[in-house]
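Missing here is one protein chain; the remaining ones are kept as they sit in the complex.
So, chain A:
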Amino acid sequence: MSADLMTVDRPAGMKRRKTKLRYNQNGIALLFLSPWLLGLVCLTLGPMAASLYFSFTDYSILESSRWIGLDNFTTMLTADPLFIQSLKVTFIFVFVSVPLKLMFALAVALLLNKGIRGLGIYRTVYYIPTLLGGSVAIAMLWRKMLGGDGLLNQLLAMVGIQAPDWVSNPKYSLYSLILLSVWQFGSSMIIFLSGLKQVPPEYYDASSVDGAGKVGQFLHITLPVLSPVIFFNVIMQTITAFQSFTQAFIISNGSGGPVNSTLMYSLYLYKKGFSFFQMGYASAMAWVLVLLIGLFTLLLFGSSKLWVHYEDGGK
């Protein structure tokens, strides 16, 4: 700030003016920040505090809430098979879709990094699914495409394969969602691509002189140098995947079906709160999700010492 750069040697009167100036500057800054602060307090902190309170109550939305202590949390862990089912579905989704998506993103980034012509166009084309993929329209399109007599099955029928309905068969429905998520690899790919551009070419030159092959270079140069970027992508994608809602909601018609095979955690939370009038329970579920995401983020950070290499030694 410019006030701090002012020299110290000033008469006393000047000094007072300076503090006044600084006070005004802070005031003005806060004034300009106030729309954001207002939003933060009203739309984020307020509701968060409220949901923390509601998580210890029996709250039907239409009636006022009643304090029940830890009941919601004990019910969740001991007497709600659908809660366990939603955890199972969400874990499968996270642990299959995130690695697949990142591998795919890295592979495409490596291809695009070969210095091909029209890179800008390819980058845009591959990024489009990320922009559109979260939308309701795409989820509906996806449902049509993978449905019983959707485009995919019509193509398969041409080569004589009688395929199942990929979205309304509980064996495959979750994997259709995973596929839809992997397809939105664009943002990770862009980050990988910029990461790849940072790898100093001398490393490759030096290693080829020493006789390293392509695979060796990838394993011993590209991956280690890229590891901070991978780390970042893993964290971001894991957090998003835990909260995934729209696709499951649209593709299963809001039911998490068939047979609860796509009952994502957020979807179940939504059903509890808004369809079954159990907002207290839903709030408790929301806080459990916060803790879960926090726990996995911590674990990832903990593991990062083992596999993430910073060129400056992490300083």
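Everything below uses one rule, namely that contacts are C-beta pairs under 8 Å (C-beta built on N, C-alpha and C of every residue); 3 or more make two chains touch, one makes a residue touch a chain; residues count from 1.
By our rule, contacts and distances are computed from a predicted model.
Participant: Hey, which one's the missing chain according to UniProt: "ATP phosphoribosyltransferase", "Chemotaxis protein CheW", "ABC-type dipeptide transporter" or "Multiple sugar transport system substrate-binding protein"?
Facilitator: "Multiple sugar transport system substrate-binding protein"
Participant: Looking at the whole complex, which of A:Gln198, A:Ser275 or A:Ser303 touches the chain that is not displayed?
Facilitator: Of the listed residues, the one touching the omitted chain is A:Ser275.
Participant: Which one, A:Val41, A:Ile84, A:Leu219 or A:Leu295, makes contact with the chain that was left out?
Facilitator: A:Val41
Participant: Touching the missing chain, which residues of chain A?
Facilitator: Looking at chain A, the ones touching the missing chain are residues 19, 22-23, 26-27, 30-31, 34, 37-38, 41-42, 46, 60-63, 79, 81, 147-148, 164-165, 167-170, 253-255, 257-260, 271, 274-277, 279.
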